[in-house]
Structure formats: C-alpha cells, structure tokens
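Removed: one protein chain of the complex. Kept in place: all other protein chains.
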Amino acid sequence: MPLLETIGVKVRFGGNIALDDVSISVEAGSVTGLIGPNGAGKTTLFNTITGLQPLTGGQIIFNDKDVTKEPPHKRTRMGLARTFQRLELFTTLSVRDNVRVAGEIRNRWSLRTPKMDVNAETDRIISLVGLNDVVDREVGEIPTGKARVVELARALMIQPTLVLLDEPASGQTEEETEQFGKLLRDLAGEGLGICLVEHDMALVMQVCETIHVLDFGRMIASGSAESVRNNPTVIDAYLGAPESVG
Amino acid sequence: MSEAHYHEDHGAVAGAPLIELVDVRAAYGTIEVLHGINLSVPQGSVVALLGPNGAGKSTILKVVSGLLQPTSGEVRLAGRVVNGASADELARIGLCTIPEGRGVFPNLTVRENLWMATMSGVSLADVEEIAYARFPRLGERRKQLAGTLSGGEQQMLSMARALSVNPSVLLLDELSMGLAPLVVANLYEVVAQVSQEGVSILVSEQFARTVLGIAQYAAIVLHGNISRVGTPAELEDELSAAYLGS
Partner (left out) sequence: MQTFLQYTILGLALGGAYFIAASGLVVTYTTSGIFNFAQGAIAMLAVFTYWQFRWGWGWPAPLALLMVLGILAPLLGAVLYQVVMKNLRGTSEVTKIIVSIGVMLGLQALATWVWSPTSSTPRQFQKFLGPKAFAHFGSLTVPWHIIISFIIAIAIAFGIRFLFVRTRSGVAMRAVVDDPELLQLNGGRPERLAMISWAGGSFLAALAGILIQPMIGSAMSAGALTLLVIDAFAAAMFGRLRSLPRTFMGALIIGLTTTYVVAYFPSKWTWSSSFRNSLPMIFLFIILLVLPQDRLRGATVLRLRERFRMPSIRTAWIAGLTMMIVVFCLKVIMAKTGVNTLTLALTFAIIALSLVLLTGFAGEINLAALSFGAIAVMVVYHFGVSGTGTAARTTLWGILLAAVVTALVGALIALPALRLRGLYLALATMAFGVFVSRMVLTERTEREIFGLKFTLFTAGQLAIPRPKIGPIDFNGQDAFLFLCAGLFVAIGIGMVYLRHSGYGRRLTAMKDSPAASATLGMSVVRLKLSIFMMSAAIAGIGGVMMAAQIGTVNADRFDIFLSLALMMITVVGGIGYVSGALFAGIFLIAFIEALNLLLKKFALDYSTLEAIFMFFVSAVTVLPATIGITMGKNPSGAVSDIAEGMNLVKQSKPLMITVLGLEAAIWALTATEVITNWNFVILTLANLILVPLVGGKFLMARAMRGVPKPVPPELIGIDRPFTDEDLAAMDHALNLESIVIPSSTTVREEPANASA
C-alpha cells in the first residue's frame, strides 16, 4: 500500500489545464522523483497534495485516507510535510527559531499530540541536516542553498511520514548537493517517504528509486531512473519532439 | 574588451551584429545569475539560447529587452549602447519581445490585445489585417477574451504582434512551453518567415530540437555562463548531456 496516492488529479486555471489526470504514488522508505520541464505542473501537484490548491477533479489518498477535502493543516497533522520552491521561511526569525517554532507548532496540534522536547529535537535535526554553522544567523542572511536546508529541517521537525521537497538543491553548491543526496538516502533508510521535485538530474538519478515524469500537466512516464533516462518520450519532452513527429 | 577579441572567444559569428552583449552580468537582488555573458546576434539571423531550466536563458532575454538592467557590461543594439533604456522605450524603437508564458493580456479581447501592439507606432487596421491573414483562427475569435483561447491560439496571438509591428529585433522566450508539437512547428514556421524578412532573432528554448532547424547559431547556457557557441550541427551531441546529465 503506497503512503501517498494521487488518483486522476485534475487542476484547471481558467481555461488552462495545469494538471490532467495525474496519478502518482509514493512509498514509505523510498525517494520518488517528480521531474519534467518548466511549467509541467510539478509545484501545482505539490500544492494539491498539501491542500494549498483546490483540485478540479480526482482524489488524494494519504495514509489510506481520502484527504481531498481536508484543509492543509489537517493533512500536515497526519504526517505530511513539505518545502517550498519559492522559499517560505520565517524571515524575521533566526535559523534555530525557524526550526524550533515548527516543533512548537507541532506540540500544539491537539491535546492528544504526544509532546516532544522541542529544544533537544531542534538540536538533533540541526546537526542531522548540517546547519550548525549558521544556526544563530538570521535566515535572510544565509545563502539560498542553506536556506533550502532550513526548510527541510523545519519540515522534519514535525516528524512527518512523508516529505515533499520542491527543488531543494537549487542554489546549493555541488558539494552541498552531494551531502544533501546522502542525507535523503539516510532519511529514506529510516522509513521516511520522500517525493522530490528537482532539476538537478544528477541528484535525481542518484537518489530516486522511482521517477514520475510530468509534461504539459500529464504523466508521460514513470519507472526507474535508468528506464526514464532512456525513455524516448522523456527525451523528447526535454529536448522537443524531432520534426518527424510533427 | 575589444570586439575582435570577443569574436575569437566564441567562434566567429558572421555578419554585422545587431544585438551584442559584452561581458554582461546581471543579478536578482544580490544573487548574480549572469556571470559575464558575451553574445552577438548578426543582422537577419536566428540565434538560439539552449540549456536547462534556471541556467539563465530567460535572464539574458530580460536584460536585452530592458526589463532587467545589467549590473555591469554593455548591451548594444545596432552598435548603440542601450543600458539604462526602459523596456517600453526599446519596444518603441523596434524591439519586439514575446515573454515566457503566454504573451497576452488574458482579460482583453483578441482585438484589444492587437490594439496594444499599436503602441509601437503601427495602425490597428494593419495589425489586424496581418494577424488575421496569417492566423485565420484569431480572426474568428477577435471578440473573445484572450484568456479563454487555447494555449496555441494565445501563442499565435503573441506571435501575431511580432509579425505586424515590423520589429528589427525579435526576442522569443520559451515559445514552445506547454504546447503540442504540431502547434510549435507551426509557430516556428512563422519565426523562420520573420527571419527571412531580415529581422534578427534571439530565442531561448528548453526544447532544443524544435529550434535547431531554423537557427543559424546556438549557444548553450549553463549556470549563468555561455558554455558553448556553435552551429546546430556542432552542438546536437552535447545537448542530451546538458539536459539529462551524463
């Protein structure tokens, strides 16, 4: 049973179809890639999964439950976290407080939520993702690559079962990306489900077991990294169709 | 930096250059995204900017069109330095830019969209005549809101502007994004036609193959630098690696 399933998700903006019949699934303990050219609908799909974007049709199943109608915060409380392509950090808080407040929000979900020791967990997560060197800086002052890691750290604070990462490596140096890839593998190894939207193909190919490819809001391929890389449809989607296809 | 020197750097590009970028750097706020771009578009030729998402293709076009001022370096149009000129000034002296996404006003009718094109000094009657002759479907929908047109029709509408305002330079940003191959082929036919009329064209494309057929030269943009300039034939092999990783 997959952790997350989207069934025939459809989103329409005015006359334009942003997503058309998209069905993907993400398993626990694995990294699933979601790739496609610009404007293919990847971020829109994330928004529908997290509830920030209402859908025109289809269903979102998370943890065996239909969450299509649930508001964003309810979905999060079931264990769904995400990061944002356009950074959504708490810009007036320090790096540590950005991470810490996520734990504090989590402790307030409901009376029944088992409380965590926020300070201890903050320290653990910060050293886990490797933010120790910038921990007391304002988030506005740190480089984008680091800021994206803060977003991941914040998402991890709520102890999710599934994390959606929207272009987490953009702005990172090659070295940082490599470490980041290792981190993702480690997290998946501990049972976390990860769905990764990323343009850095090297990273995607390195960490993802399964890759879904979106193009024009449609799923055009899915499978292992190797099969996707050699899939002619995918190559066409990225490079444009050869003239003979017309 | 002298012109001769610059031509040596990037392989000879024949003909008098109509657009020239000399060591152009540009930044979004403090994040520098172009690290010294040298490029020239000879009179009457089509030059394609290729490369993955986020490499800086669109930024190059934004700089040329006047929407983004370079932080250093020079932009020359027909030998004149145009740094500091605003986008509307450039538009009125014969630069036509079709921006990324649909270059139309969604809440204006087709005819009203064409009306806006007349700000560069042509008459509405001429614009309409040329537009409807080349794209009869626009004529049928002249009273329809542009936002309700299909993606292809919207792109036709923005191309109609390029056709009818007699530009000396045409800038096209991701013309094919989100469009079916047949439509894209049709649009590029128009681009080729415009080019034959002596218009210099700079076009950015993620889908390399669609544009290589009509481009005389192509430049691969990677990480804010131009990594290679050459004829389409010379570059074909390198493209796959640039997009999908090796």
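Letters A and B mark the chains in the order given here, with residues in each chain numbered from 1 onward.
As a convention for this text, contacts are C-beta pairs under 8 Å (C-beta built on N, C-alpha and C of every residue); 3 or more make two chains touch, one makes a residue touch a chain.
Note that the structure is predicted; figures quoted are calculated from it, not measured.
Among the residues A:101, A:135 or A:183, only A:101 touches the chain that is left out of the figure. Among A:81, A:129, A:184 or A:197, only A:81 touches the chain that is left out of the view. Chain B residues in contact with the hidden partner, per the touch definition given at the top, are 27-32, 65-68, 71, 86-88, 91-92, 96-97, 99, 103-108, 112, 115-121, 161.
Panel shows chain A; residues 50-53, 71-73, 76-77, 80-82, 84, 86, 88-93, 97, 100-102, 104-109, 118, 138, 140-143, 154-155, 157-158 of it touch the chain omitted from the view.
Keep in mind that, in the parts below, only the chains that are shown with their structure count from here on.
Contact residues of chain A toward chain B in the complex are 14-16, 37-40, 144, 170, 199, 201-202, 205, 216-217, 229, 235-236, 238-243, 245-246.
Residues of chain B touching chain A in their complex: 31, 52-54, 101, 106, 147-151, 174, 176-178, 180-182, 184-185, 205-211, 213, 239-240, 243-245.
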